[in-house]
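One protein chain omitted, others in place.
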Amino acid sequence: MPTMLGQNQYGKAENRVVRITREGSTHHIKDLNVSVALSGDMEDVHRSGSNANVLPTDTTKNTVFAFAKKYGIESAERFGIHLARHFVTSQEPVHRARVRIEEYAWDRIATSDAHRRERGEHSFVRRGQETRLAQVTYDGERWEVVSGLKDLTVLNSTDSEFHGFLKDGYTTLEETRDRVLATSVTARWRFGWTGDGQAMPDWETSYGRTKRHLLRAFAETYSLSLQQTMYRMGARVIEHGEEVDEVRLSLPNSHHFQVDLEPFGLDNDSADGAVYFAADRPYGLIEATILRDGCEALIPADLTNL
Amino acid sequence: MPTMLGQNQYGKAENRVVRITREGSTHHIKDLNVSVALSGDMEDVHRSGSNANVLPTDTTKNTVFAFAKKYGIESAERFGIHLARHFVTSQEPVHRARVRIEEYAWDRIATSDAHRRERGEHSFVRRGQETRLAQVTYDGERWEVVSGLKDLTVLNSTDSEFHGFLKDGYTTLEETRDRVLATSVTARWRFGWTGDGQAMPDWETSYGRTKRHLLRAFAETYSLSLQQTMYRMGARVIEHGEEVDEVRLSLPNSHHFQVDLEPFGLDNDSADGAVYFAADRPYGLIEATILRDGCEALIPADLTNL
Amino acid sequence: MPTMLGQNQYGKAENRVVRITREGSTHHIKDLNVSVALSGDMEDVHRSGSNANVLPTDTTKNTVFAFAKKYGIESAERFGIHLARHFVTSQEPVHRARVRIEEYAWDRIATSDAHRRERGEHSFVRRGQETRLAQVTYDGERWEVVSGLKDLTVLNSTDSEFHGFLKDGYTTLEETRDRVLATSVTARWRFGWTGDGQAMPDWETSYGRTKRHLLRAFAETYSLSLQQTMYRMGARVIEHGEEVDEVRLSLPNSHHFQVDLEPFGLDNDSADGAVYFAADRPYGLIEATILRDGCEALIPADLTNL
Partner (left out) sequence: MPTMLGQNQYGKAENRVVRITREGSTHHIKDLNVSVALSGDMEDVHRSGSNANVLPTDTTKNTVFAFAKKYGIESAERFGIHLARHFVTSQEPVHRARVRIEEYAWDRIATSDAHRRERGEHSFVRRGQETRLAQVTYDGERWEVVSGLKDLTVLNSTDSEFHGFLKDGYTTLEETRDRVLATSVTARWRFGWTGDGQAMPDWETSYGRTKRHLLRAFAETYSLSLQQTMYRMGARVIEHGEEVDEVRLSLPNSHHFQVDLEPFGLDNDSADGAVYFAADRPYGLIEATILRDGCEALIPADLTNL
């Protein structure tokens, strides 16, 4: 037979699990989208269709919902660890489990004091800003946890320049000393934690700090190029978070073009601000890995498919 | 000729205009998506292709960007009024203009005191919750302003029942005394203001108050049906906002099914909360108009295409 | 109480029903997305939450699946008629039913003769072109059937001009005698058929003919404006289909800008064709109703939300 099987994985994707916990009349909510991918002794099922080594994806789905009840959802990362350990340790043919999770944040809806006293707090509004990400991989020996976020849209209305670049016969772009810099942040960061013997990071605290430093590095960097801003974002996360060894960033340069209003007798370049056309496509796409000195790069290069 | 022309309109849709204003080193941002639709003496262009009465959609686009500079964007509604008045009063063949606007909210990124002192405030993060909507229609005599929002996702984890409903041969649903009630609010509300002689509402204040009451009515209504909750949402907006005459709501019933965990020896119905499967499709879709007594219903019934 | 209830409707939306029929080893497939909206005596449920007049949306879902088995799916329109009649005639509080259907077309996958002989034909590939639409409304007396399609993307690479238009202080567009004309057709057409006493149109034949004439009118009209092309599309459907009384079209003008390649020493205007930038936003949006002489316009003006 002239073909052979390479890397393969399977599981149930996008299990939408919502967990409510009740402290009296005060409720809490966790809202996840969980995808499981298992690998192992799977040569047979690909060759002959024998499912003897295949735990059905339906079973992985059931396990996700059952574990949400059994262990609760302290954090997406912790929940992923429970699941990955279970699949690898309970089924011999499964050698590796990867659990990917999206998390959607909710805020409480402010209600009247009277209503809160009488009925408690159990009303939520989706925050709607970034989507939080977590990925847990386990092969029976070593853990890899990569957290992240996507769709965090940010904009600096000044303190961004772009000049001194290479020019060739296809270059028409003019240099600029003041432009809008806008992007939608996709980020992944890998933790140094790899083993059950080590102290586990506080995933919730780490996430809040990482997001805050991504935002502040974006805002506080006087930018000569989006690459420079991106590097500062990754480096700042590592500098302020000893638990993080590697950061991968994918930043579209969401172009805001200053509109030429001269044909209409209007000066769009005055000191009181300007009007911009926010373009969709094409856009610049800037991507890099930033590493703690001496650490290895393990996050794949392409976080999006473009 | 056996055919005739009915209602028609044309214009440039989805002009993505971003307006930055500067107060020293403190910047402000308005971020809109503006769609213009014009109607009038357009028989000829449909019949013969004569464009003598057609202001190009490219011109309507230019006008949107020029007006953002010329008049600023105090509010989406005010901006729409400037545009609609211009098209109807400046071009004789144009008898009616409708301007639809989506608005995206931005928050400031918190930066260090030192950075703020030295460099000012000009960094923003997209809030990402609901999208604000505004629609202004003008026919040269009468104004109609309809504001709204979409994609405001809310959830009550208790205080919702559903029972006592009609049953027929296709009914298998069980009655329930405690369920999750979740929806994604699409709302439009029409203002009583119709003329230049009347005092114009404060559009920004009105929007904030309306959103707040939609949220609170959702949270504070003990619900026997989503229709009842919906009616309270619309009625509360009218009761607390004398500027609003009509509210149209479209509420998908985003089903959260309590998962049966008994096969796994788990009780998912206990006092400390439960685990739910958040379903995508199908979903209930509940829609209604709520009117101030004596007012006419003018908002079209279908806000979505389903 | 100072508020009153206006138009309202409810039901289960987006029931994804797939019906396989078997003629021996030859299978056939119908793939629909069905949304039901019911209206009637619903004051109570909105005011007090009493569900005594409410047939659960879950029941409407069950009915959709049961009817797909019971009556089959000869056509989307016919299936909608079965459903609408059932809801209005079987439940007294329901006075009006509207069934909206999307249909996805499938082609057979070509297999070997041997396989076809031995195993039959039961493999399909989604065609993926336009989505077919059908809407059936019944109030116990009168039927309204509106069919349609969306996402039918078409392009003429010549035979389109645009000049002689109105100019004002915001006009910068240059006239053109040769441009690309591209759009994505959204269309609805209403049938004259309104009653059980009349002969019912052949819905499948009518759909094929209508789509064919929309395409041919787009292709064969030498265009001086998109409005002219649009009118011909609607008129041609009516001229060739005696069963159709009204057509509503919504056509984005999907701009293809001829790229200026002069800075690179290239002539992009030569006789052998040109290179275009296909823009996303903004776009022109051109909409109209075309009517058979003497018929009333009943299809709402806005088929999209822009």
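Residue numbering begins at 1 within each chain, and the chains themselves are lettered A, B and C in the order written.
The working rule: contacts are C-beta pairs under 8 Å (C-beta built on N, C-alpha and C of every residue); 3 or more make two chains touch, one makes a residue touch a chain.
Please read these numbers as outputs of a predicted model, since none were measured by experiment.
One chain isn't shown here. Among C:Leu38, C:Leu152, C:Ala187 or C:Leu249, which residue touches it?
C:Leu152
Of A:Thr26, A:Ser50, A:Ser112 or A:Ser270, which sits in contact with the chain we cannot see?
In the full complex, the listed residue that touches the missing chain is A:Ser50.
Sort through C:Phe87, C:Phe218 or C:Tyr231 and give me the one touching the missing partner chain.
C:Phe218
For subunit B, which positions touch the chain that isn't shown here?
169-170, 172, 263-265, 280-281
May I ask you to list the residues on subunit A that touch the chain which is not drawn?
Interface residues of subunit A facing the absent chain: 1-16, 35, 37, 42, 45-59, 61-63, 66, 90-91, 93, 100, 162-168, 170-173, 223-225, 227-228, 230-231, 234-235, 238-239, 246, 252-253, 281-293, 297, 300-306.
So that we can see where the missing chain sits, which residues of subunit C does it touch?
Contacting residues on subunit C, toward the hidden partner: 15-22, 27-29, 31, 62, 65-66, 68-70, 106, 109-112, 115, 119, 122-130, 151-159, 180, 212, 215-216, 218-220, 222, 256, 259, 261, 263-264, 266, 268, 271-280.
Note that in this section only the chains that are shown with their structure count from here on.
Tell me the angle, as a multiple of 5 degrees, of the rotation that maps subunit A onto subunit C over the C-alpha atoms.
180
Have a look at where subunit A meets subunit B and say same if over half of the interface residue numbers show up on both copies, different if under half do.
Shared-number fraction above one half, so same.
Please report how many Å separate the Cα centroid of subunit B from that of subunit C, as a whole number.
Going by mean C-alpha positions, subunit B sits 24 Å from subunit C.
Let me have the rounded angstrom distance from the C-alpha centre of subunit A over to the C-alpha centre of subunit B, please.
29
Can you list the subunit C residues in contact with two or more other chains?
170, 172, 281
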